[in-house]
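The chains shown are only part of the set, and none of them has been moved.
Chain lettering (A and B) follows the sequence in which the chains are written, and residue indices restart at 1 in each chain.
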Amino acid sequence: MKFSFKNDYSEGCHPNILQALLRSNLEQEAGYGEDLFSLEAKQLIREKIGKKDSEIYFVSGGTQANLIVISSILKPYQAVISASTGHVLNNETGAIEATGHKILGIEKADGKLTPEDIITVLESHTNVPHQVMPKLVYISNSTELGTIYTTRELEDLSAFCKERSLYLFMDGARLGHGLTAEVSDLSLENVARLTDVFYLGGTKNGALIGEAIVINNPVLQEDFGFNIKQKGALLAKGRLLGIQFLELMKDDLYFDLARHANRQAMKIKNALQEKGTAFLSVTYTNQIFPILSNELIDILSQKFEFYIWKKIDDQYSAIRLITSWNTPDEGINDFIEIINRES
Amino acid sequence: MKFSFKNDYSEGCHPNILQALLRSNLEQEAGYGEDLFSLEAKQLIREKIGKKDSEIYFVSGGTQANLIVISSILKPYQAVISASTGHVLNNETGAIEATGHKILGIEKADGKLTPEDIITVLESHTNVPHQVMPKLVYISNSTELGTIYTTRELEDLSAFCKERSLYLFMDGARLGHGLTAEVSDLSLENVARLTDVFYLGGTKNGALIGEAIVINNPVLQEDFGFNIKQKGALLAKGRLLGIQFLELMKDDLYFDLARHANRQAMKIKNALQEKGTAFLSVTYTNQIFPILSNELIDILSQKFEFYIWKKIDDQYSAIRLITSWNTPDEGINDFIEIINRES
């Protein structure tokens, strides 16, 4: 069987999680997220983000988190601003629009937004009341292209949003990877300080399912739980989410797993760079987009699974490689060996 | 700690499921429900329901299943008919209305619908186009009151719905309990034959999460998967759902677990009946609603958790007791002992 670099959710979960599920399995617990595991996990997250007043809700996946957060914040005529690569824009079957809201996309090669980008949108939406009102800025970190925000960039964006009365929402499906990238200077505390809402992704970082939505802005906290239930996201056995995040948050396991994934990706990146390979985007996280010859791609395809991301010209294409919390050295070494041999 | 009869989702999952998760944990699998476990589980369900052309989708919970099924079927102006006790009507934070559809409730003491009930609704909705068009009949089995449908009742309802071009949808959050009730003559095959859509509930019958939506009507199958994704219900690690249903479907484990829950509830029911206790509804499943004196309720409350369901008069109230796939004899015996001693 081929080894897969297609995504970071090909395996199950970190063994600690399964052990915790086994240990607690027959204990009776309150339903709907009122269990002790969930309460303790939330407390742990509050400590790690350094904000004791943030509210935390666990849901199953990223699309679910995005649609619940966005639809809970916006009035019917308000819209989302997103980079054109944003997961909400093109990978969620219109989940946001299905809740009634337009997404205004901005073409960005690196998948990141700046105040200048947002100004462009604001300036083209002044025909009141004939156009939607842009109100929420959606960013992801790491982005869908594997890139990351610096502390300075996030501070600028946050200040700009406050000034213009826009909400700032960070999709953190791969937040662990973003924060542990070797070149990242952004801390979890700063993410919590600079955003109105963000989430800590579990599914792509060692959990079976689970994203932890963190609501920092008190205005957005009011009655938020109703939205979770109404959108079908409130698990009867909420313990399943609580237990997982409790394990991930203990002793920085969450960040260790992300660091591992990043490290494995960087090994391949470095090997390719030594061969002079170009990349579609400059990444230090667990996603890399090398541009390879079609011949090399064919050879790699015989032993590995990955997506061909973009045709560059008749001879070259960019592929996407994603590593996970569990990617073993063996898979990496085999891949590098072929590269060294064939290029 | 008190033993809880509050619901059937207080514990984790059947141990077989955890073992299967452990066994498969580090295998790489395709995402989004394309994994081999999910495919095999679906095949097993198709065999058990005796319909090889039904389409099956796994989702996380009941509210999610209800809102996805209903919103995928109805046109904007079409409405749901439900008993007033229906879960969709009063326990899902307006999840169905949030997708745009009115629910027309019918007061029913036993929680079950008949063709006569539906006729009443149809006859009061003839002012075209000023009223919604009733189009989907929502029933649950076992119902929210623990009652069940006989084969004959379901056949009548199904024939009536076909005749009037209504869709028949069965909420099976507790389908296992309904079908294995000692007085039930209804088979899983007949449920599949007589409904347009139904689901097999896992969450309340030994799974961590999971409901298996079964679409029998080919018209409703078309492109259904888009709805799952759009509503945020498509798990990246769909294997979590596949593995669970694979275990539950093996060797009739699913029905064994439900039978156990029913049996434990019946023990309490019988003990109460011997004392002359009245009940709010006649049930043979894992939910019972005995009417007890407030004194006895106080005494029971010291050792057990349960809901006080309805005040009957100044001296009596109905309580709700729910047993689960894992309710041990000990809890049952302790409860019965108090009853025998105190009443």
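Following the convention adopted for this analysis, a contact is a pair of C-beta atoms (placed from the backbone, for glycine too) under 8 Å apart; a residue touches a chain by one contact, two chains touch by 3 or more.
Model, not experiment: these values are computed from the prediction.
Colleague: Given 2 placed copies of the single sequence, give me the total number of copies for the whole complex.
Modeller: Per the structure file, the complete homomer consists of 4 copies.
Keep in mind that, in the parts below, only the chains that are shown with their structure count from here on.
Colleague: So the centre of each chain is just the mean of its C-alpha atoms; given that, what is the distance between chain A and chain B in Å?
Modeller: Taking the mean C-alpha position of each chain, the two centres sit 34 Å apart.
Colleague: How about chain A: which of its residues touch chain B in the complex?
Modeller: Per the stated touch rule, the residues are 1, 3-4, 6-7, 9-13, 15, 18, 21-22, 24-31, 60-68, 92-95, 98, 203-204, 208-209, 226, 229-237, 239-240, 326.
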